[in-house]
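Missing here: one protein chain of the complex. Every other protein chain is in place.
Which chain is which? They are A, B, C, D and E, in the order written, and residues in each are numbered from 1.
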């Protein structure tokens, strides 16, 4: 019987504790069976769609880019003394896309959310886009699976994403309007934080007012304290809704820290501000789904935006662990 | 009455003869009237579509990038002592695209060709893509306008573009198969020159054989002489067909000279080879339409591929002037 | 009579409200007449000169780069709920430059300012450089047109720009000294804010002291509050002078947010700080002219500095609208 | 029992025939058993060592970069009508390296070759470096496994790699001298083709002469015909030696097509020349091992050098298939 | 007798006061004699070693890159009104390295420190790395020269650098552990400030706790005030130890301001924070040696990290001048 050669193999950077890519489990779709779903906390799902973007974008390549970026991170958050490896996280892979049939892409995305909510209602779904058009499909999928629920949106974004669907269909400029006009989400249940500068037409601001949408510009938020603004939004949404959906458009970042988000601009959020905000959202029990969108790795510089995107995910999960610890302590829920 | 200030204005690089951007006329669509169509030789048309591309691509930005690149060129070809300014060329602008409805984009492109052939049958249409999916739409438009004509294709490409439409719809990998299967073009009327290396599945080669398609790899063409191969193809197509449609996929270039063509590879064509080939095609009277596709300016380096793209257009027009001069001399056609 | 083809044209990103490039009018110098000068609020003027720069610089390309950058911005400032489209702004084009005769370039720039002040004394001139040598010429032009006025300078800069003219002539290191030594501006009427680090020789600091010039380093300004420092400077200058000229050297920015300003350095201003400062200056009635200098688009990364440059202009105009609104309210002037 | 969600998965670019990354098998070292070694034609082995390089180099990252680059290629060579998938190729992974102990790294590399030759003497080993120091270790390993064999070297390189080991130890400038001085290879059994320009000290040329080494500069080779030079070298080496070891230093390429080879220079080989040369070598039965070295993916541009590196490997394997077909036909060996 | 031509020579940017590169003296090793050592305040020493780095790094090129970067800076710190030219600083050049023998490199580095402390005990040694492995060698050298001294470490770093030496030898991940385990420094005499995020395994944190090491994350430090944290650390170390060694790992910076530090990440320190911190350290009399490590100029963008590195050195020296002025005033020591 033959054997493999006996020499030693290269294992760079061995430590006793897992790096993120060693911790996150990958679902083997071929065999289908190995994962024991009963104890899964979080499912990751890639949505490699960006041909629905108004400007040319390779955000479709982001799920793979973020997966390659996991290896730069350990599971341990030193700032908070939280180790994410207490969570069980499974990467489900990517939703199937079609090259020329965007409605089919959108339908597949919605159905992916329905399937996750139907088969595994106790896991937290964390979606990695793709452009912002996917948010409308994901929230619609949630609504279809849970028709009785009232859904709120916490949006971190430089833009309203309230463009009319009549102009260009369900593009990345429209998801929030899409959800409001289709009755899936009420305007008053949307909180947008991080808007700034000259990047939204006045008519969209007027539409926001009319729809009852809440928004706080970055400048105003900094005056009040961004933490206070976020916690206030979470408190109000928690009172009114059953589920808060967190959507992070990476163009909320300043262009110096988010060059890979094609619509990022000067005057935007710092990364430490964004990490703090999503950690707070992670710790709120009503936040039950999240997406990260509009990160184009082809336009990134020095991998900085990809690393920021992974850090957003990990900061959120830090809050998620803290939420669980509080729940255990308080025997809540 | 007030007047504009009287100081002098900056006019860099003044010469008696036009640069390309000063020579090409722009159609004013608002007023609609100023252009005298009777004497127009060539119409340029931008096709800013690349969301039908299999890989993420910003080829949609190419029409504008090539227009910005015109200023680097004079109208005078010193190698051939030909001045393009004897031609009247009008830039019609871009065909309207939709953000999320690709079938509508494709329909608009086809209708644009029909409109051009109906209203202005004596002008030569030169289309600037966009990805390669547009070729199928443009040739279909030509067929609709001239249903009796037999159409041949001269394709310069690293790929067959013969993928099945069943997998992903009419993407940039399918235009030639699209035309063959829909009966618009016969397989034997397609000549592909420039294929090389490991960039086409064997099944596509088998399909090509079966469809009677003619192809010559770059390696074989260099052995015989690329000029000979092209002239032979033009001669055969001229005998059999009414119209030869020339389609130039910029990924036929070697990656060192075409880094902005996302699918360009090592071992490809040199720019001087490509310029020679399209000039020969330009001088052939049966070549009656042309497109340039798959050039993504966001991935370009040192503007080299954009400059190569403009040079392809101008080299073709050099041949076009030579064709006209021969026609006048010989009183042909 | 022939007509253009009837198919639809591509209009990307249509909204009811103008983007900046749709709002700013362009003067047609050929016809000369169309603009009604009586209602113009602001004139933009490009100064494409950078061969007077000590280091190699392509700041000459900045006016065109900023014009191309306008399309990324709407006219509506969400932070302040101000719509710039209430202003009428005309882009006059560029001042003519000479390739090898820098004194002629400088003279043309000065004459451009004289012409603007003579023919259109009620418009606000906003100049887009070019390197910092142009400021001396522009302020001299203002003085020639208004010999009785006392002129103050508010300078945002990492450098004093007080180098001796004897070393290298009127280069980009000299404009403020140029103005002081020629008696056009008094040293005590210059306020420089944003200096920091190791980028000014001690002898220049000594010269500044001796000339009575006011300066506040960025570090000191942050301790006191940058807003307070600026408002104090504006108040003092408003009391003493007839006209405050605002000059923004983009190298005042930190190198991470201003990589395209060749002399930007670590430890510089953030963009949100700069936008706030120029908005305050815009709202001050005595500020009657402005320039933006030393932005080299060839060294820019991810278009971040160009976007910052346009934002500086728009933030200033936001203040300018607020000034006008206050003037109307208070029936001032 | 729970199941994975039932929605569809993204499989981009599905075809009936394998891409390179779907064809090459990966050895599972944990389980150890699954591979049936009897039918393996080629083993790939990564050597991620470049700290032995004279200049700073990240050639250690090349094995992984080339593996990521496989997906750009099909297994089918259209130029030659050869499908590589008739071969069975197994990727063994990387040889273990040490961070600070270079002699241990070198010893591991040598032992890896010994192990491969001992356990699987009938497979062809194809090594992906790493810097050129590895070649000495690999050839020494071969010699240790086959002490009776006479080994020849066919080297494609801009440099002699004949520096003295006394200066800096067994660095990437020394492998050929290392082999000659240790008696593993005779000077007369080394053929270096591709040298050019000003990149080798005269003393090294003198050493080459003295050692009886054969070399042909690129300029001379082009005059004679590169194919002729290679075939002549293969013929002579086949007559004299038992095994020819082919080593391809990617810096033999011109800097425009090999920017990622840190020592590539102007005036070097074109990619089409290199691909032809290695294919010829692949078809020669005495060529029994190969390495590809000195490709630093961190310095690459537009992935062009990585793609060239993969193409070199595939061109060689094309020749390898042709060799096998000839052997079957002629019932040789 | 012949003479050189009489025309004038280019002297760009002449001023009365020195730029940094005109101020720092270079030791002429050939002649050996010219420097009068009695009045030297600071010696600079380059340590061009990065082959001991875990990831591929060209930090070996940093000493030269920083020397080329000196020319962008004057000697005068405007923020503090301190002119560094009152100090006498000598650049000793680089410690000799070996290409393949890392232990020899490390030994040379240690011996360099011993030599400096033996021959010139009154100068301040400032070392420019190189990767972080050099710190262990430099501190060991200090200890060998001054065996009675108790040495403390003030470390500004994103990482603990406490990895086990057993895994990969004395690499750049190990220097602090190296010093603790060899008994050169006590764990309680190490203060690490700037740690953040997910970049340290939990086991290293546990090791830090166990060793009694003090650390403050960036987030915690910002809450308390970074200045307070630093001054507190300096006060405690000054009380307990004879010598404080300051080590600045440039990856403590945020990736947007330190892209050239390969391990820099989002959420890191701003440059203005770092400059302030090292200036405070510079003013503390017990700080008697310093190094700057892990800056890879090949990965830098717009020279921003190199400029930050030089600024760190100059900010430290600003504090050093202030320390001397206080000592003179107080007649201390």
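One rule holds in what follows: a contact is a pair of C-beta atoms (placed from the backbone, for glycine too) under 8 Å apart; a residue touches a chain by one contact, two chains touch by 3 or more.
Note that the coordinates shown come from a computational prediction; the quantities given were computed from them, not determined experimentally.
*Asks:* Write down which of B:73, B:124, B:160 or B:245 is the residue touching the left-out chain.
*Replies:* B:73
*Asks:* Given the contact definition stated above, which residue among D:118, D:256 or D:322 touches the chain not shown here?
*Replies:* The single option touching the absent chain is D:256.
*Asks:* Just to verify: which one of D:20, D:54 or D:180 makes contact with the chain not shown?
*Replies:* Hidden-chain contact among the options goes to D:54.
*Asks:* Residues of chain D in contact with the chain that isn't shown?
*Replies:* Against the left-out chain, chain D lists 54, 163, 167, 195-203, 205, 217-220, 254-256, 259, 265-267, 299, 301.
*Asks:* Which chain C residues touch the hidden chain?
*Replies:* These residues of chain C touch the chain that is not shown: 50-54, 56-58, 60-61, 98-102, 133, 167-171, 298-299.
*Asks:* Need a quick check: the contact residues on chain B for the chain that isn't drawn.
*Replies:* Residues of chain B in contact with the hidden chain: 12-17, 20, 72-79, 81, 83, 256-257, 271-272, 275, 301-304, 307-308, 311, 314.
Assume only the chains that are shown with their structure count from here on.
*Asks:* Sort out for me whether D-E or C-E is joined by the greater number of C-beta contact pairs.
*Replies:* C-E
*Asks:* Taking each chain's centre as the mean of its C-alpha atoms, which one ends up farthest from the centre of chain D?
*Replies:* Here the answer is chain C, farthest from chain D.
*Asks:* Using mean CA coordinates as chain centres, what's the gap between chain D and chain E in Å?
*Replies:* 42
*Asks:* Find the geometric centre of each of chain C and chain D from their Cα atoms only, then give the gap between the two centres in Å, rounded to an integer.
*Replies:* Centre-to-centre distance between chain C and chain D: 58 Å.
*Asks:* For chain D, jot down the residues that touch at least 2 other chains.
*Replies:* 12
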